[in-house]
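Okay, here's the structure, questions in a sec.
The complex appears here minus one protein chain, its other protein chains still in place.
Here is subunit A:
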C-alpha cells in the first residue's frame, strides 16, 4: 500500500496551492470581480517566498513578509478596478502576463540565473509529522507530513464556512457584488468590500505560490505554477459559491494532478498522464454547464429609470 500512501500524500500537496488560491478567488466571485490573475499572483508569491527566504533565512519569516507584500499588491489591484474602473478581467490577464515576465526578469537581474534558482540558503517549511496517526496506512499519507500551509488551507475552509453563516463581512461582500446600491443605501461601503476581496485573494495566492516554492521544494523555477492558478479559477467557478464544494473540487484537481505525476510510464506515457487534471477540469465544465439551472431568483425592476 506504499504507492497509495505516496499518492495521497502527493495529492494533498498538490491540493494545497489550488485550494488556497481558489479560496481567495471565491471571495472575488462574491463581489462579482472574479480575479482571473491567480496564476500571476501565485508566481509572484513563489518568487518572493524564495527571495525573502534567502534574505531572512527563515521560511516562516519569508511567508509573513510575502503576505504583507501581497496585501499591498491586492490593495493596488483593488483600487485599480474600483477607483480607476479598470476592467477586472483585463487586469487579471495583465497580471498573469506580468507575473510570468516580471519573475523571469527579476530572476536574471537580481540573481543572474536563467530558468531556476536553487541555493542552499533557501529555507524550506518544516513538514509536520503527526505522531501515531502518521503511522496509520492511508490516513497517515493524507493527514501527516505536510507543511503548515496545508493545514492552514483546511483551517481556512472551516473559517470560511463559519464566516458565510455568521459574519457580517461575507454578507456585505456578497451584497456588494449582487446589488451594490442595496448595500450602499443601507449604509455599507461597496468600494471597501471590493478592495478587501482583492486583498484577501492576493494574500491567499501568495501563500499558494510560497507553498510551491518553499513548501514542496526549496527552489524557484520559471513558470513553476504551471497552470495551477487557472485550475484554481476553474474550481472557484465550479463551486458556485459553495465553500465545501470548492474544497471537494480542489481536492479532485489535486489528486488528479498527483495521478498525473505518479502514474507509471508503463501504464501511460507521461505526456498523457500530465493531461489528467486538465481533462478532469474540462469534463467538470461540461457536466456543470449541462446541469446548471438558470438563475431562478430575480428582483422586480419596476420601471425604466426616469428619462
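Heads up, the rule we're going with is that contacts are C-beta pairs under 8 Å (C-beta built on N, C-alpha and C of every residue); 3 or more make two chains touch, one makes a residue touch a chain; residues count from 1.
Keep in mind that, in the parts below, contacts and distances are computed from a predicted model.
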Pick from "ABC transporter ATP-binding protein", "Aminotransferase", "Ger(X)C family spore germination protein" or "Copper chaperone PCu(A)C" the UniProt protein name of the chain that isn't shown here.
"ABC transporter ATP-binding protein"
Touch as defined at the start, partner being the missing chain; which of A:90, A:155, A:169 or A:244 qualifies?
A:169
Using the document's contact rule, name the residues of subunit A that touch the chain not shown here.
165-169, 171-172, 174-175, 178-179, 181-188, 294, 296-307
